[in-house]
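Would you mind keeping the following structure in view while I ask a few things?
Of the protein chains in this complex, all but one are displayed in their positions.
Going in written order, the chains are labelled A, B and C, and every chain counts its residues from 1.
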Amino acid sequence: MNDIIVKSITRLVIPFLQLYGIYIILHGHISPGGGFSGGALIGSSLILYTLVFGVDRAQKKFSHRVSEIAESGGILLYLFVGALGIALTGNFLSNKAAGFPLGELGSLLSGGIIPVLMIGIGIKVASTMITLFHVLIQEESQ
Amino acid sequence: MFQPKYKWYDNFTTLTGGLIILGAIILVYVLAGLNGSFGLNNPFERFTMLKTLSEFKWMPLLIIFTPAVGGGIQLFFSRKTCYSRDTVVIVMSFSTILMTLLMYPTALDGGQLLSFPGFLGLGLSLKVDMLSLVMLLITSILWFLVMVYAHAYMIKEKRCNRFFFFMALTYSSVLGTLVSADLLTMFLFFEMMTITSYMLVTHGQKEESYSAGYNYIFMGLLGGFAIFVALVLMVVYVGDLSFTSAIVALQATGSIRYWIIGLLVMGFGIKAGMAPVHVWLPRAHPVAPTPASALLSGIMIKVGAYGVLRVATSYYFPVKNTVDSRFDPIWLTSETIGFSIIWLGMITMAIGVFLALQQSNIKRMLAYHSISQMGYIVMGIGVALYLGYYGAMGFAGSLYHIINHALFKSLLFMVAGSVYLHTRENDMYKLGGLWRKLPLSATVALIAALGISGIPLFNGFVSKTILHHGIVEAYEYGHASFRYAEWIFIVISAGTVCSFIKLYYYVFLGKMPDIYKSIKPKLNSLDVSMAAIAMMILFIGLNPSLILDLFIIPELRVISYDPQFINTYIVGMSVFTVSDMSIMVPIVILGFLIFIAGTKFHLFHLKLPGWLRIEYIFFYPSFHLMRGACRLLYGDQCPIDKKEYFKMDIKHNYDVGFLDRFVVLSHMFDKRFEKKIINSDALIYTILITLVIIIMMFV
Amino acid sequence: MIEQLPIINLILLLTTALVIPLFKKQRFMVTLILSFVVLFIVWLSALYLLYHVNTTGAFYYRFGGYSPTIGLELLINPFSALFTFFVITLLMIIFIYSTADASDGIHEREYGRYYILMFILLFAMFGIIYTNDLFNTYVFMEILSITTCAIISIKRKKKNYAAAFRYVMLNEMGSLSYLFGVALLYMVTGYTNIELVFQGVQDVWVIYPTNIIIAAIFMIVGLGLKAAIFPLHIWLPDAHSAAPSSSSAILSAIVVKVYLIILVKVLFSVFGITIIEALHIPSLLMVIGAVGIVMGSFFAIAQHDIKRMLGYSSVAQIGYIVLGIGLASSLGLRIAFYHVFSHGIMKSVLFLSVGAVIYQRNLRKVTAYNGIGYMMPLSIGMFTLAALGMIGIPLTSGFISKFNLGIAALDGGQGIYIIILVVSGILNAIYYLPIIIAAFLRENPENQIYVSKDKVPLLMIMPILILGAFIVIIGVYPAIIFDLVDSAVSTFSF
Partner (left out) sequence: MNLVNDILAHVNFIGAMALFVIGLYMVVTHSNLIKRIMGINIMGTAIFYFFIAVGNVEDGAPPLLDPDGNALTFINPLPSVLILTGIVVVVSITVYSLSLVVRIYETYGTIDQKEMAQIEAEDDD
């Protein structure tokens, strides 16, 4: 799509989209939303980039290797945080029982491990979406 | 390299001859010693070591594993020479005879139970009692002699190693069937026997052996499944599978008891070649190599009879000494069963002899005679059950006939094999005058033919007389219809006589075709083993009471028969009475008459109409059913494989088996519906879920 | 620490799956060694858990320590411990085989992915068996079906794609039906935890029978679709025959069984024996199982491709398990579980030995097996053993299954099904015996008379031999399995 309007608007919109996604991820524990919705937003921003600027440029920005690592890394983060609960004499994914500080209800830094889990999920979802999209597009172009 | 100076193992005939003589000496010494004749003492009392050995608990297991282990060893030796392999085979078979003899004292006491709890879920158990011992002894002796024969016979065949290996495995499973003390163990070894002996039947790897083998294995599996169902019924309704009286529990099950015995008789009867399910036998026995067919006819079909005998006289008989009258209602079940088994035996006898008379192939004819002789045995079993408390005569007769038939039938097969080996011809009408060339074969064939015809002084006479007594008793004590059974018995005996006159006349007498003039037979282990069996036939024929006293009467006393009856009629029984011998006179005369009539009017070449064939009667409706199904699927012309559809044609009714047609049907069904089913994937789900909802909501 | 073992197993499996892609593609050996080490550790822990629950009793594992009303819960009892052990043992043996036979149609680039999928598969199966939550089961089920489907389509061939598509579509329908059942149950009980749902269902059974009936129907049909119970087996033959040899074994021997395990859970732990008996579900299942036994074998007879034939044979054998479940008695369930083991082992042997033949000679046609027994005596020997087991010859585990199933059927007053067992034995003989006869008794154009060695890698032949030995061991001394199975059956109340 070699349309100047689309390109400029996309350049403008993508940072806001991603910022909004990050916002949703970080506020997952105190408002509706969370890792999945936020991750989906970030992922769709990347899809938008791919649509507008083509696969090759998108691949340079967010290569296959990076997305592979991000995919594994997001879920590994989740697992690691969950396993911390076991290490701290609780169960898997233990929050309060394992001694994580819950903080004050309503503030950003609260909810123990939940924000961290949300970040993990967000990374995973965003990278999975973009990987799937790239895979599908490349299959067609082959 | 080390070279032995004298190659004793090369000289196989010497070795086997020596072993046979040694075995005969041991056998005669032990038997005579046990019987107290010739002033000999009981060897088990004389040598305490033997007594200790005989109480060795693991002996039944050892006897099963000896041939199997020998099979492994001989596979190892078979890489070197045939001689070393066959030496192993012979030694192993010989050692089983010795082991069997060793077990005599324990068997006399009723046997030791060797049980393996937990195996196969319900536990296995082995026991050698007198009935097992009789069977074991005849099996091991015959197996040994046939193995001696097999060496000379198989040396010219291909794939001997496989043959001997599976022979050893079959031997193991036959022995296992005989020593088992419960139905599950028996079933286990029985199935093993079916599978391993399949390899013997198909050994020739010709088209006819494949088709015969296919027939054999599927009939065998069918029999196995019949026993399997009986086994399940026994476990649920009786609970105890060991061969002890279960009649009390069985009587509480209503008609299930008849189902159980019916299935068992069918299962064992298929192996025994009983009348409507004998169809595999005349196909399988001729195509197997001669040593295998000698054993198939000599031993393996007897195992079926043994199974019926064992099961019926243990499960369906009351506990010993609890009943003292023939009219006790506890006998009613066995009486009903016995009645049908006698008639089954009669039908088997008649069909066997009648079809045997039509054959020209020697081995086929002998196979049909096996069926007929099995009819005698089955009839004896029937009498043993029918008369209940007084059935000892039938039991003795059938057991005795099992021994005798094993001897003369395998000898006849061996003679047929010997003739085939020298002439490469199995059609008796193309042979003749061979007594000049094969004098020894002719002599032993004469002995065996006289044996099977039941001529006095030969072994068949003894058992046939006892069986005749049995059927007469069945008439006297029981139903009047057995008067006809006796007549049939006599006519069939005459048919047997005629049949063997015919065999002997066409093969050994008459004019010799020129092509056989060049035969130069030389003495080898073939003749040694045949001579040994002939000697045994004569020995039994001359000393009929030895086997009765040593083996059969002790066994009869274990079963809950009337001891009074046994003492009166069987102990000290002499078969050489005028009345018994005089029965043979009309039989032989009738036999000659049939033979003369047959040759004169070409009755032996009668071809029966196709619809009389058992397969035809059984499968005709299913042929039509399947053809109809195929028509339904494809109409008259078949769009798929023409060759396959051809099999459904009515013209090929005789060549194409039931299973082939079934496979064709399934192919057609598959062609027609499989893709459709697969492509209507979600539809099936929808239909099913709607159906189930309807069913559940409204039922 | 023992309480943490189940979750550690799950984490370990998932982590391994995630770590494998991080390795360089060239270092394939590292992947294999790591995979084997992980499998072995999980195997040890599954073994220990089995021992533990059989000696000290069952225990729960709650995620994050939340109560079961809102949280997830794993239940480790003799039942789940037994089947996780079964799954991991069989999979480990097949894994050894797959290391040597990965070349069966898989592109070299995909080797790593194949093992990722294998670990996710294992993870999902462990999750399904351990979990005590209906919705969680659904999630694990979906992971399992996607992974399975990916394994089927890993071979880049035409048929694989079509088979995989059909598989994924029908499995999705099955999953959605199951989820619909869960929703209906959630509607009337308010829980997704199996034990709480069970309590709730018993309470509301009188008030809302329609909900429960429809839930039962949808759950059973949905699981039946995934477990390939007869009329819903449509996807199985293509899927199983298209997959690489080692994964055909995994799919037929393990994955399908896992769905049957959920079916057992749903029937006896969620609804309970009283309700399903009131709905006549057992008799329905028995009829379906019996029809499946006969029709599966009937279709198997007609197949030309040996792997398709084995697939249809699986359909028939699943009928046995369904029949055992349908008897709805402890005897019936006992033999159904035993047959899960028995068929799992026998079918793996069949698929793996056929895989060995395909590996060496590329023979897929049933009619092409003439004389192959002389060239590959060990593989075909084990094939013969397993086929005899399928027919039900004593000394193999198939006989024990058949025998005890007959006893259980008769004991439950359903003696008519013994006839089905006999018919099935004969039908099995019709399609297995010609192959064996051809392999050992027919002449090959190459005219091999002498027995030669198998000429396949040792790592391929060893697993086949080990599994073949198992067939005989559990066939001769079934108490080894029956003891374990009995304690598993005792977790269900009858």
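Heads up, the rule we're going with is that contacts are C-beta pairs under 8 Å (C-beta built on N, C-alpha and C of every residue); 3 or more make two chains touch, one makes a residue touch a chain.
Values in this document were obtained by computation on a predicted structure and should not be read as measured data.
Enquirer: Counting contacts across the entire complex, name the shown chains the missing chain touches.
Expert: A, B, C
Enquirer: Which one touches the absent chain: C:Thr89, C:Thr131, C:Ser153 or C:Ser348?
Expert: If we include the chain that is not displayed, C:Ser153 is the one touching it.
Enquirer: Have a look at C:Glu110, C:Glu172 or C:Asp486 and name the one touching the chain we're not showing.
Expert: Answering carefully, the residue with contact to the hidden chain is C:Glu172.
Enquirer: One chain isn't shown here. Among C:Phe63, C:Phe86, C:Phe119 or C:Tyr138, which residue touches it?
Expert: C:Tyr138
Enquirer: Could you please point out the subunit C residues that touch the chain left off the display?
Expert: Its contact residues with the unshown chain are 70, 135, 138-139, 142, 145-146, 149-150, 153, 157-159, 161-162, 164-165, 168-169, 172-173, 175-176, 179-180, 183, 186-187, 192.
Enquirer: Could I get the residues of subunit A that touch the absent chain, sorted low to high?
Expert: Spelled out for subunit A, the touching residues are 31-32, 36, 105-106, 132, 135-136, 139-140, 142.
Enquirer: For review purposes, identify every residue of subunit B that touches the missing chain, sorted by number.
Expert: Looking at subunit B, the ones touching the missing chain are residues 675, 679, 682-683, 686.
Heads up, the rule we're going with is that only the chains that are shown with their structure count from here on.
Enquirer: Based on which chains are in contact, what kind of graph results: line, ring, star, complete or other?
Expert: Drawn as a graph, the chains make an open path, so a line.
Enquirer: Between B-C and A-C, name the chain pair that shares the greater number of C-beta pairs in contact.
Expert: Result of the comparison of B-C and A-C: B-C.
Enquirer: Which chain is in the middle, if each chain's centre is the mean of its C-alpha atoms?
Expert: If we average C-alpha coordinates per chain, C lands closest to the whole-structure average.
Enquirer: Cα centroid separation between subunit A and subunit B, in whole Å?
Expert: It comes to 79 Å between the two C-alpha centres.
Enquirer: Just the number, please: Cα centre separation of subunit B and subunit C in whole Å.
Expert: Roughly 43 Å separates the two chain centres.
Enquirer: If you look at subunit A, which of its residues touch at least two other chains?
Expert: Answer for subunit A, listing residues that touch two or more other chains: there are none.
Enquirer: If I count partner chains per residue in subunit B, which residues reach a count of at least 2?
Expert: Subunit B, residues with two or more chain partners: not present.
Enquirer: Taking the touch rule as given, give the residues of subunit C at its contact with subunit A in the complex, in rising order.
Expert: That would be residues 4, 7-8, 11, 14-15, 18-19, 21-22, 61-65 of subunit C.
Enquirer: Tell me, which parts of subunit A touch subunit C in their complex?
Expert: Those in contact with subunit C are residues 68-69, 71-72, 75-76, 79, 82-83, 85-86, 90-95, 97.
Enquirer: Considering only the defined contacts, which subunit C positions touch subunit B in the complex?
Expert: Touching subunit B: residues 166, 169-170, 173, 177, 213-214, 216-218, 221, 225, 231-232, 234-235, 237-238, 279-280, 284, 298-299, 301-303, 388, 391-395, 399-400, 402-404, 406-407, 410-411, 418, 421-422, 425-426, 429-430, 433, 437, 441-443, 449, 475-479, 482 of subunit C.
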